[in-house]
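Every protein chain except one is present and positioned as in the full complex.
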Amino acid sequence: MILRDPVHGLVSFETDEQRIVVELLSAREVQRLRRIRQLGLASLAYPGADHTRFSHAVGATHVMVRFIERLRAIHGELPFWQRLTTERARDGLAAALLHDLGHGPYSHLFEEALPGSPRHETWTERIVLDPGTDVHRILHGFDPTLPDRVVALVHGRHELPYLARAVSGTFDVDRCDYLLRDAHFTGVSYGSFDLDWLLRSLRLGSPRGDASGRELAPSLAIDGAKGLPAIESFVLARLFMFQQVYFHKASRASERLVGKILERVSTLLRDGTSVPAVPSALVLQALGAEVPLGEYLDLDDAVMSSALSTWRSARDPILSDLAQRLHTRRLFKGFELYGEHATPEGRARCLAVARDIARNAGFEPDVYVGIDAPSLVAFDDEHDPLTVIFPDGTERKPGDVSFLLGRLRGQTLLRPRLLFPEELREAIVAAVTGNAGTSREERGSE
Amino acid sequence: MILRDPVHGLVSFETDEQRIVVELLSAREVQRLRRIRQLGLASLAYPGADHTRFSHAVGATHVMVRFIERLRAIHGELPFWQRLTTERARDGLAAALLHDLGHGPYSHLFEEALPGSPRHETWTERIVLDPGTDVHRILHGFDPTLPDRVVALVHGRHELPYLARAVSGTFDVDRCDYLLRDAHFTGVSYGSFDLDWLLRSLRLGSPRGDASGRELAPSLAIDGAKGLPAIESFVLARLFMFQQVYFHKASRASERLVGKILERVSTLLRDGTSVPAVPSALVLQALGAEVPLGEYLDLDDAVMSSALSTWRSARDPILSDLAQRLHTRRLFKGFELYGEHATPEGRARCLAVARDIARNAGFEPDVYVGIDAPSLVAFDDEHDPLTVIFPDGTERKPGDVSFLLGRLRGQTLLRPRLLFPEELREAIVAAVTGNAGTSREERGSE
Amino acid sequence: MILRDPVHGLVSFETDEQRIVVELLSAREVQRLRRIRQLGLASLAYPGADHTRFSHAVGATHVMVRFIERLRAIHGELPFWQRLTTERARDGLAAALLHDLGHGPYSHLFEEALPGSPRHETWTERIVLDPGTDVHRILHGFDPTLPDRVVALVHGRHELPYLARAVSGTFDVDRCDYLLRDAHFTGVSYGSFDLDWLLRSLRLGSPRGDASGRELAPSLAIDGAKGLPAIESFVLARLFMFQQVYFHKASRASERLVGKILERVSTLLRDGTSVPAVPSALVLQALGAEVPLGEYLDLDDAVMSSALSTWRSARDPILSDLAQRLHTRRLFKGFELYGEHATPEGRARCLAVARDIARNAGFEPDVYVGIDAPSLVAFDDEHDPLTVIFPDGTERKPGDVSFLLGRLRGQTLLRPRLLFPEELREAIVAAVTGNAGTSREERGSE
Partner (left out) sequence: MILRDPVHGLVSFETDEQRIVVELLSAREVQRLRRIRQLGLASLAYPGADHTRFSHAVGATHVMVRFIERLRAIHGELPFWQRLTTERARDGLAAALLHDLGHGPYSHLFEEALPGSPRHETWTERIVLDPGTDVHRILHGFDPTLPDRVVALVHGRHELPYLARAVSGTFDVDRCDYLLRDAHFTGVSYGSFDLDWLLRSLRLGSPRGDASGRELAPSLAIDGAKGLPAIESFVLARLFMFQQVYFHKASRASERLVGKILERVSTLLRDGTSVPAVPSALVLQALGAEVPLGEYLDLDDAVMSSALSTWRSARDPILSDLAQRLHTRRLFKGFELYGEHATPEGRARCLAVARDIARNAGFEPDVYVGIDAPSLVAFDDEHDPLTVIFPDGTERKPGDVSFLLGRLRGQTLLRPRLLFPEELREAIVAAVTGNAGTSREERGSE
């Protein structure tokens, strides 16, 4: 199978080792990812960002093919029992393709909006392990222990630590693909980095023993002579994409809107109010019942979009209002909180002020007003065994040897915003800033 | 309003003249284009190709902004009554944004599959002229005669021929955007051309009189000293995109499959058989009734995708089989016809053979077997007044002065294929080629 | 050795097989290519085009590394004695790196301007075979018969026809690199094509026997199912680069100017007139003496540039005038000949007219006036055994199966121009066109 991908160019899965990819691609659970957008509602802000989790899954698998190629170029230094055999490579390929399998429509929204909802990782695990899925059947056909190994690997556990880190680590195949892909489809060029050079910079760390003295396979490392710029630019690409895209005000605001809609539907259902056109998985989840896998898999963006559209004419005035706002793109507005407003006390104060105004204007504050405060650690070399390895064998932490990473490690980017309906903008901004006429609020799309 | 577009970079509509664009973008009928993919089912073959007609409409409008800028850099040579005033620029911007408004889900499929169905141009016209639409209201708010002028311009008619050609001509804003956009999202780099240079190469042709001797504004022309490579590469980009993407075997096969599904639903409805989950626009069209505009606008990719999914369990075995094939991507297979097989007689012979085999295997031939023969005229300088204009004022036809265009003009690219279900591949290929073991059939995705 | 190349990205020569490249790169004769620009005087027209033959040699060798990789992915279908062994790969790498070694300053000018001058291919051969050169010493160190094999391979002869075609054929490593490189450095994007896809499309043709019935290794072929767009876009990239860059009027005019300078110096020397600062290789060549290799290798762009600068104050008025024109960029002007002017008779007539005018204005016609008529066959599949090979094994000529190539094969692009000093432009154009006030002459840089 040869595909043309706008991010990686020519993508091919043609060797015998890669046959598992071709088979898995035809699984219904994988094809379902075609109906789930990678960036949820971000296309409201970035009109090109309609790419799907399917294309990301293909891309991540392609990056894994390249990791495997690189790892084999350097695994000769290991004892043969620590090398990347065909079986282990297959573990990696399957995990790369399936790592996001459990995502629901609009990605993370579901698990966040519905209390008690399993996380997407849990759904991935259920899909892989359920004997009724195509995916399970295919994995099992290759090796009955493969489903379990894939689940472990998706969680970052494998007998080869360097392979585990390739699936789940600072430079894993997931991030490598999604940064480049989201940059390509949003047009935010800052999100690019040099994948060729990054791969070339990969090394194996020093071997280490476990508690019982048994020698373990090494983890991933970065070449100290040539690799630093590659990882620096990767870390920056990630920081830029979070600043520009993942924390984008309109995206966050629309996600909150959908979240509030789901909460509302859930509340209504629990109260015994009937709501039309609710997908059964949502009904069950709202009522605290177990959601069968099949029902969950029936959810996708089209199903949700159709339900959201129907709810515009729901009898509950709040639900219909929220759905109407989403449909006509009258999203919540965000007011960036800086300085003292950004502290926990400042945020609480701003929120209280805004809630009062909302209540007085007839808006239910729990629904219409809130604080959104996404945060990101710019670079963390404490929780990943990743090292930089020099020609003389010395290993150092990246933050110890990189000018840039040394200044970013452990630093947290925080973007707190007060969210509210457009109608209340003037009143809330004036109350918060103590200034009737101005605001530091962003307009436009970026 | 400033947007980031992966194709054109920074896109802005901020001047007073461009305010009409910002207003139209919020119209429900324009926002609906977010739910219609630009390339229909092509993402089955090109996993990145999920971009929407909304992003194309924004892109085409941006290209119009650039056309206007260029035309104003050169319109000084015209008498003032032929220049590009703000009002005329607004005509152009609105027409660029709205030119594809009437597209239904999966683009052209609808009008082709359902006999008597109005074409998407007709729907565009109805939307623009219907007093009930947001689009009409906005246009009318600017100028009561604007809706009519926009409709005329979308059809290529305007008092300024050079503006009319910018909306509908060999290098119109529609083509300029979709070639670059489809290339970006499919990853088919051959579809790129140099838009900067093309715009720079634009000139105004010689003024001409009409029948009554009144001098008309000129049409578009190309600079003879510098412009040829720009138009040559544009023509080739178009040819490549047709060869690679628009005539791609898997896309064409999946479009046929959806077409056959719609035909089947239509037949069943006309026969009085009930089919579940059919959108009302489709029911009305099938029964030969007028489709009200509101019903038509309710159609989008999500609605169709949900219906197609439901039909997998339709009682009619043919309908459920076709829907199941689409869902699991078991598309029709295509066998390229070359040489004598490609002649009208050859095609008829191949089709007859294939129909027999299908019938014997229990497949209804009208549904499961067919010839698909898309064709394209590579370059046509007869039906566009476009000329190449030289420093001394001479005007020539592009095909007369370009080595490449001279060799392509009037030449027709034809890609006939026999389509059939995968199960019949071996038998049909053997019968057609008179060769039991081989076939010239393509595999894979491109 | 790892290099960063703006065209190919990461370029590495690190395997044992590639050690020959690293050694050859340090050879004085190879390092000399750093001082010879790839496009001669084209940077007068394209300000970015200062790249050297050294960077092209590195790039072509990198492309050979990729050809070898691809050929090894498919050579398994051959009997083992026809496969690409390490020794044969080394032949290819050395030939790729050294293929242009004999180029003099300003590339082809030398051999064209000085009658009896050996062609650059001959100089390449002499350098490789001369026991005194670094290159010879290094090749000989690997294998005493290697210098001879490299020379043969540069001329397109090798026991493996598919390797010979990779060095010298329709899609050889030389063209693959120079098209992309010249496009990158001139900014003429039309010169790009998809190298990844081209390599992926490479196949081996059918084996053939020689006269004595011995089976020969096959030549290169193109995959019929997927390869056509790749070769079509390659052929077009080449056509565009010739139209835009290699036949660019200012480049051609400046090359002619340097040619005329060299001719003049040569004439003066033969007449016994002393000319200052003439490199000894040039003196010897002018006098018809053998040029020793060492003298030839001392020539480079810097040496010539310095001599050309000195000649501005030569005593011979024609020489000093020509050198002055070059220095201040008052190049010859070109008048494009179209239609009847472009026929052999038309050209002769135009030339006669221009010579008369020049003579009357006091310019020596043999020096100052001339016809330049570069030509290119757009695509030729007669003189290369290249075929397109289909899944069923059929082989066809590319022009028989490609819409585009079928329309370009055997077609000749001709760009005749009349060249003359700027001072005579008006008079000559008027006389040629029979039109006192106008001309179809290009201005500007492109």
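Here the chain labels run A, B and C in written order, and each chain numbers its own residues starting at 1.
The rule is short, and it goes like this: a contact is a pair of C-beta atoms (placed from the backbone, for glycine too) under 8 Å apart; a residue touches a chain by one contact, two chains touch by 3 or more.
Bear in mind that the values here come from a model prediction, so they are computed numbers and not experimental data.
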Per the touch definition above, residue among C:V303, C:A342 or C:A431 touching the missing chain: C:V303
Per the touch definition above, residue among B:R19, B:R200, B:R329 or B:R349 touching the missing chain: B:R200
From C:V188, C:A253, C:A354 or C:L408, residue that would touch the chain that is not displayed: C:V188
Selected residue (touches chain absent from view) among C:G9, C:P292 or C:G406: C:G9
Where the missing chain touches subunit C, by residue: 1-7, 9, 26, 28, 31, 34-35, 37, 43, 46-48, 50-52, 54-55, 58, 184-188, 301-303, 305-306, 327-329, 444-446
Chain not shown, touching residues in subunit A: 189-190, 192, 194, 224-226, 229, 232-233, 236, 239-240, 243-244, 338, 378, 390-394, 401, 403-404, 407-408, 411, 413, 435, 438-444, 446
On subunit B, residues whose C-beta touches the chain left out of the figure: 2, 9-10, 12, 194, 196-197, 200, 226
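We take it that only the chains that are shown with their structure count from here on.
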Farthest chain (mean CA position) relative to subunit B: C
Computed distance of Cα centres, subunit C from subunit B, in Å: 42
Touching two or more other chains - residues of subunit A: 2, 9
